[in-house]
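Every protein chain of the complex appears in place save one, which is left out.
Each chain carries a letter (A and B) given by its place in the written order, and its residues are counted from 1.
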Amino acid sequence: MKRTILALAATVLALSACSTKAGDSGSSGADSSGVKTGKGVTATEITLGVMTDKSGVFKNLGLGVTQGNELWAKDFNAAGGVCGRQVKLEEVDHGYKADTAKTLYPQLEPKVLGFVQMLGSPITAALKGNILSDKVVTTPASWSSELLDNPYIMIVGTTYDLEIIDGLSYLQSQGAIKDGDTIGHVYIDGEYGKNGLRGSQFYAKKHNLTVKEIKITSTDSDLTNVVTGLKGSGVKAIALTTTPTQTGSVVAADKALGLNVPVLGNNPTFDPQLLKSPAAGALDKLTVVASSVPFSADLPKAKDVATKYKAAYKEAPTAGTPYGYAVGEVWGQVLKKACDNKDLTRDGLAAALKQTTSANTDNLVATLDFSRQGTPATRQVYAATPDASAEGGVRYVKPLFEAPEAKEYVAPHQQG
Amino acid sequence: MNTFLQLVVNGLGKGAVFALLALGFVVIFKATEVVNFAHGSLVLFGGYLVVVTRDALGWAGASWVGILSAGLLGLLLERFLLSRPRHADANALALLTIGVDVIVTEEIVRRLGDSLPFIGEAWDAKPFQLGGITLFRTHLVALGVAAVLITAFWLAFKFSNWGIAMRAQAENREAAALMGIRSSRVTATAWLVAGLLAGVAVLFIATQDFSGAGLSRGTHSIALAAFPAAILGGLDSTAGAVVGGLVVGLVDALSAQYISFDFSKSAVFLVMLVVLVIRPSGLFGTRERTRV
Partner (left out) sequence: MSEGVASKQVVEAPPEAPAAPRGRRSPAKLLRALGWTALLVVLLALPLYLDAAWLKAGQYMMIGAVGAIGLTLLVGQAGQLSLAHAFFLLAGGTAYSVLSGPTDDTRVIGLGIDPALSLIGAVVITALLGLAFAPVSGRLRGIYLGVASLALVFLGLYFGQSAEKLTGGTSTGRAPTPFSLFGFPFSNEGPHIEILGVPIQQAERTWYLFLLLTVLAFVIARGAVKGRIGRSWRAVRDNEAAAAVMGVSVIRAKAGAFAVSSAYAGLAGAMTVLWFDILKPDESEYGTYGINVSIAFLAMIIIGGLGSVSGALVGALIVNGLPQVLSLYSTDLGWFTGTGGGALTPILVSSFVYGAAIILVVLFEPGGLAAIGRRISRRNGRIPEEQGT
């Protein structure tokens, strides 16, 4: 005990000898060419944050998107960067755990101008308040329109609700469903699922459909009983806002139980791994709608990204990579605009974002308009189907389109 | 009506596997009074060994390796960890199994990484129809295997030396020891057997038909459902384990449809709670009586 006391006393003395953390950590000012700078920006570098999942349940997606971000950064810097500065990515892994993210955030935030990736709706939800108070422009790897009440959230692509609306419209145009039918919608209780459901509810009202809503959680994996119930209700199609594993279970049950109806999924519902699982034989019934292009798309830009990816990384490619690259492209354009406005502070970035009415990604994603807060930046999607012979596992069956119903849809935080 | 029948079929099929898991639990408890929180790890370990040996030995060979490895792990846990502490309080040992569970599960999940291997090739995703009802081959094989194993156990408990020794030990440890029953042998065999059962169960769990997912952390969560199954039936009753397993499977399937899907997971535990409050030792367990 005596020794412990001495140790503690020594600590107290030592602490009083050390300097406290008093003293400013400010960093603002203007540089020589009159461009205002703030956190995350030095004379030679702009640092962007990546909060991703490298070890948790979405590590595949996280890895793909991060690699897409990295490929973009390399190209962007090779082309000269912006305002004479190079982009640097600062990556942290939260393992899809909100509490780890919450601890890592205050460490990362002072170093970055914005977040080019923040993966996970629990993480984004937990940090929503921080994003607002710290005014950091953030691109969450989540396409929920619920997030759009925050002016700093930059969603690159179409939101889940609109994906479903476009998708159902596509199915109807193919004759799979008609007015008055019953459809099922299996959704994960979360920002992801609820948002997708909103879309099917809207579409159902327009076309007099009955929607059998089945709420599940992200870790449920056997949905045979669910499909059994849907079969009993006589559904003509099943919409999914689920994880890839759950998609596998639904399509497999769809076939095994003899239901054999078309299945529509939001963009995160598919992963190439499904093609190697026992559910592979049932995947022909699945249509995936996404606003970012499949890895195997034969668009020039997509092919370019694919080649660069294969040269740089050895993991099996997913649709996360062209998306991550597209996000980078958009960031590049917003940064350039902020540079033109001579304001590379956080406020400057937010203002530049609002001024971006047509961000172009060479069709990796549709053209994006960020000027109206609360409104999704685009309402177009690709429709794709799983294909084992295509790299990345899907090939598209319908290029970028927007359903007429999508135009009328009012997103939750849409103003006017 | 069709829907109801299909759900019952689904439920019983899964129930057979839960029964296997619960049986392993109960065997350990009968022999040692220890609740094995590491049962999920035994399941995962067996499955993992199947995954790593499958390329070299083919599915059939790998399956046997998996089963035997799970049994071996059970045995090793008993020999090297559980029999060690001199003051072997059953509750403390149960806590120890929690520690084991954390380590083994995390390590296996780490090794599995992104892969999600399905290990029930022989019977997975090969359903067939019988009068409008779909029968999943995985469930049928599981029912068959469970029936055989459970009958074998019942016979063993009734008539074999080991079975009698175990029942004696469960009833009165000291008396059994005095009569020459080697407690350590009984206990070690119990853990071995539980491991073997877990190794068999995983071949049915990590399939498309049963869980929709391959070997992963989810497999461990499923093994957790064996708890209510064993508890329902009574932790020291092998018949109870079987009944408990089937009840769990049925409750799961029927509540998913007739109440709601998210309730179905809690439903099983709620039923367990209700049974426990009414009959604290489970449906078939021996009642403890304390007289002051």
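Keep in mind that, in the parts below, a contact is a pair of C-beta atoms (placed from the backbone, for glycine too) under 8 Å apart; a residue touches a chain by one contact, two chains touch by 3 or more.
Note that the coordinates shown come from a computational prediction; the quantities given were computed from them, not determined experimentally.
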Of B:R111, B:K158 or B:R182, the residue touching the omitted chain is B:R111
Go through subunit A and note every residue touching the omitted chain.
-> 1-2, 4-5, 8-9, 11-12, 15-16, 18, 20-23, 54-55, 59, 63, 92-93, 95, 97-100, 102-104, 106-108, 122, 125-126, 128-130, 133, 146, 188-191, 193-194, 215, 217-219, 315
When the complex is taken as a whole, what residues of subunit B touch the one chain not shown?
-> 35, 81, 84-85, 87, 89-96, 98-103, 106-107, 110-115, 217, 221, 224, 227-228, 231, 235, 262-263, 265-266, 269-270, 272-273, 276-277, 280-281, 288, 290-292
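Please note the rule applied: only the chains that are shown with their structure count from here on.
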Subunit A and subunit B: spacing of chain centres that average the CA atoms, whole Å | 39
Footprint of subunit A on subunit B - complex, ascending = 2-3, 6-7, 10, 114, 116, 118, 124-125, 127, 129, 134, 136, 207-214, 218, 221, 252-253, 256-257, 260-262, 264-265
Interfacial residue positions of subunit A with respect to subunit B in the complex = 59-60, 189, 214-217, 219-226, 228-229, 231-232, 245-246, 248-249, 252, 256-258, 273, 277-279, 281
